[in-house]
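So the structure is just underneath, and the comments pick up after that.
Just one protein chain is left out here, and the rest sit where they should.
Then we have subunit A:
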Amino acid sequence: MKKLLIVLGVLVIASIAFVYEGMNAKEQSKETAVNMPATTLPASKLTELQKDYPSKNDQHKKLGFDCVTCHGDFKDPKEVLPLQKEQCLTCHGDYKKVAKRTSFLDKKEVNPHDGFHHKDQLDCADCHREHKPSVNYCANCHDTKVWMKSTP
C-alpha cells in the first residue's frame, strides 16, 4: 500500500510539472521550477484535512493539490497562514503577467492587478480565495459591478 502511494505521488508530481510547463509555455513566461514540498504529514491526515478545508478552485483540484502544495509543510493546521502573493506567484509567474490578463481594465485605471491606489501591493488572497468564495477587494470602497464581473 505504502509503495503504491509513493508511486501515485510521483505520478501526481510528474503530471503537475507537466501541466505547469504547458501553462507556462502558453503564457510565454520563463520556466518555473515547481518544487513539491516534502511533508511529514501522513497521507491519511492530509485527506482528512482536505475534507475539513476543501478547495473551491477547480483548476487546483484537477491538478491534485493538497494542503502542502500551497502552504508548505506544517505540523499543526492552526499555524497555517493565508498565502502571500509571492507564494502564489511561484506558479503564476509575476505580478506584471497577472496584470496583463486584466489589462482591458487599464483604460479606466481599474485593473485590479495594477490599480490606481495599490499597484502590485495586494496579496492574491485578498480577493481570490481557495477555501471560501472569492471577493472583490475594490468593493470595500467602490461600486465594482460596473467595472467587472465577479472574482474567479
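Here, a contact is a pair of C-beta atoms (placed from the backbone, for glycine too) under 8 Å apart; a residue touches a chain by one contact, two chains touch by 3 or more; residues count from 1.
Basically, contacts and distances are computed from a predicted model.
Tell me the UniProt name of the left-out chain, picking from "ABC transporter substrate-binding protein", "Putative aldouronate transport system permease protein", "Thiazole synthase" or "Fumarate reductase flavoprotein subunit".
In UniProt, the chain excluded from the picture bears the name "Fumarate reductase flavoprotein subunit".
So which bits of subunit A touch the chain we can't see?
On the side of subunit A, residues 81-82, 108-110, 116-119, 121-123, 126, 132, 135, 137, 140-147 touch the unshown chain.
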